[in-house]
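My questions will all concern the structure given below.
A single protein chain has been removed from this complex, and every other one stays in its place.
After this line comes subunit A, so read on.
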Amino acid sequence: MRPLLRTLLLWPVLWLALSQTAAWQWLLAPLAAPGQTVLFDRTSLAALALAHVEIVGLALGAVLLVALPLGIWATRAAGQPFLGAVRSLGTLSQTIPPVAVLFLALPIFGFGRQAVMLALFVYGLMPSMQGVLTGLSTVSPAVREAARGMGLEGFDLFRQVEWPLALPALLAGVRTSAVLLTATATLAPMVGVESLGTPILAGLAVDNTAQVAEGTVAVALLAMLTSATLRSLEHILTPWSRQTA
């Protein structure tokens, strides 16, 4: 419980840090050319971060909503013939550049959130998908036989043995997806959705290094904290995967 609590406490700390406008101003001032505004000033950094987290959270939710049932189904007897296809789907989805998806989605959804969600969903699917499949398909045959030999079948076998044993690989996949999505969500402003990418794109457009740095540093901090939080979640959910002789 401790490590999770610690990382969770870091979230308000990050929020506070992002809200210290004066400090950011002071830190980034050396990077700004004379006459440039140091910080992006249409929206506060903290508000941008919140929007960023929201986009990533929604996209990750969509990823899980698809990856979990699909992965579970593909590793059951009924779905086994489709295991290869599901695996390829995950891989394929990540080979499509998110920028391309953004612009392909434009004629359908127009500017706005839906296009961003689609791009993030497609790009973030693979690691989670892979994690679910790896986790569920690598339960050792000896463990499975012991479980069945003790009278565990079907849903009991899944819930009490296969699922908990799949968690380490599954959660690692989800963590990779989350970090990937946090980085990729910087593209959102390309279709008119605010995120921590907004100061980066705005800065790039007018050659303002300070604003590019502002967004970049914030995204990096957010990605690190996201990763650390999910790691500590893995830690408490799979205590057994740490102890060895």
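Here is the rule we go by: a residue touches a chain if its C-beta (ideal position, glycine included) is under 8 Å from a C-beta of that chain, and two chains touch if they have at least 3 such contacts; residues count from 1.
Definition applied: contacts and distances are computed from a predicted model.
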Legend entry - Candidate names "Ubiquinone/menaquinone biosynthesis C-methylase UbiE", "Osmoprotectant transport system ATP-binding protein", "ABC transporter domain-containing protein" or "Pyruvate dehydrogenase E1 component alpha subunit"; UniProt protein name, chain not shown: "Osmoprotectant transport system ATP-binding protein"
Legend entry - From A:Val13, A:Ala146, A:Ala220 or A:Ile236, residue that would touch the chain that is not displayed: A:Ala146
Legend entry - Hidden partner interface residues of subunit A, rising order: 140, 142-143, 145-153, 156, 161, 164-165, 167, 238-241, 243-245
